[in-house]
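Right, I'll just put the structure down here and ask away after.
Just one protein chain is left out here, and the rest sit where they should.
Right, chain A next:
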Amino acid sequence: MVYPDGRTLAAAAAAVPRADAAPLGDGGPPWQAPEGFWPGLLDGIAEAVVAVDLQGVVRSANVVAQQLLPIVIGKVVDGGGALPEALRSEANAFEIDHDDRRLHGRKVALSGLSVWYVRDVTEQTMRVDALLAERWRSAFLAEASRRLSGSLNRDRVARTATLLAVPALGDCAIVFLPGSRGRTLWYRFAGEAGEEGNVHGVIEAGGLPEDSPITEGLAGLPVGDDPRLVEHLRWLLPKDFSRTGSALLLPLPGHAQPAGVLAVVRSAGRAGFEPVEQHLIRQFAVRTGSAIASAALYTEQAQTADLLQASLLPEALPELDEVAFGAAYRAARERLRIGGDFYDVFAGPDGHWTFLLGDVCGKGVEAAVHTGQARQTVHALRLLESRPAKLLELLNQAVFSRERPQLTTLVIGSVRPSPRGGLDIALASGGHPAPFVVRSDGRVEEVEVSGLAIGVVPVATFVQVAVRLEPGDSLVAYSDGVTEARGGPTGLEFYGPDRLASVLANYAGAPAAAMAQRIEQTVGDWLGGREHDDIAVLVIQAKPAHKRRHLVGVPNQ
């Protein structure tokens, strides 16, 4: 025992005033301890005190010691077991489990004897253990929540759940998820390393017996204690998992319907599931179920968006002998990579090619849907009409036949290889920024073409202009997302047509694709990660007559 001031019992006893010490109080006779006082004092304390001599014989022991320890006064401490060995040992302390009690011993050498002070710390240890276990469970659930909610992919969430469950909750974990057409998907982890660590598979419809607890769990029925559970799961366990102990099956609660089922299996060497552990696994299952349900919802939406996107993304550009196309497209910074800008290149009936680049007012899915309509309309109209100005006129009428005409700007051009080399382009614009022509010698000209945007007035006519591209010249159409990109040093300045023209001048004669890419890149750098509108660029280049293209060298400084 240690007194509050840090002294040991022996030191405290030695400090009690002896008979010959200075008188106490008001000078009365010195106090002398009566017969039996010291043993009585020792008997009164809660700690077991036992003194053992060099031969291992117990010389003195208080009452507590005689009750708690296997000793007899005057006899040698004998017998096997941890405790007698500890009392005979040279060590100065021990902590030992003896008869369901946790004992803590501390030795003090006193007058040639070993005096052991032994304390029963069972309750205290249990309290500390319980606290640590509770802390561990909270930490486990916090970590599980964090890792489960990180992913929005159902497969990955299921796999993560099995990884988290082993070895924390059991020695093998299997997650079952309902698949399409009555199938059941399963994901297993049993602590193996490497590629085999994470095994998954598919059970075809009807592959599980009607009364299987897995089927019942997936159907949302409560899964009770089923003594045959291990038998139901055995075929899914790794081959070396021969000695199976207890198993637990829990439904994973989802949004309004079960998200899946979790099975946790322990090997024979490990204790069964205590109530507190069952509670923990249930809480884990709730978190897993909620993460899986969210991921399933996300997947469904992402698939819809993918379908929409696939139908709206521009098709691959054609490869022609006389014309090189290049394009860049960057949707506004939204997860959905679709937007209001669009471009298209398609073959006309009589050897010419039609290209268009446009911008439907608005952003995101709504704009994308209108984009699709506009493109489909042009696709249909081009079968009847190939002159760009007329195409715009028809498109405008078609737009006004809808309930809510959507404001759209676009340029349409019809490209025809000229017999004397180069390209002849007929061009019309519906309220769209005028394209640039980049000559192979580095001159940059803005095409003079203008017109009302589509969807402004029901009957509109458009001007058509002719553009001649000599071999190596390019026509660059772009959306206002390029010139109205706000960024630069202040973050407020527009990219502007002048900057675009000077970039293009440096890229005269470069391949069409490289030119488009360069615009995308300089605008991206200009933006410096800021929000932006959809960006679309389409380059139409007259291929040089000879296949080798010599670049115009532009010095840097």
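We take it that contacts are C-beta pairs under 8 Å (C-beta built on N, C-alpha and C of every residue); 3 or more make two chains touch, one makes a residue touch a chain; residues count from 1.
Heads up, the rule we're going with is that contacts and distances are computed from a predicted model.
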Record-based protein name (UniProt) of the chain missing from this complex, from "Ferrous iron transport protein B", "Amino acid/amide ABC transporter membrane protein 1, HAAT family", "Cobalamin-binding protein" or "NADH-quinone oxidoreductase subunit NuoF": "Cobalamin-binding protein"
Among A:163, A:407 or A:501, residue touching the chain not depicted: A:163
Residue, one of A:32, A:257 or A:521, that touches the chain absent here: A:521
Residue among A:143, A:366 or A:446 that touches the chain left out of view: A:143
Absent chain, residues of chain A that touch it: 143, 146-147, 150-153, 155-156, 160, 163, 194-195, 197-198, 295, 298-299, 302-303, 306, 333-335, 337, 489-490, 506-511, 513-514, 517-518, 521, 524-525, 528-529, 547-557
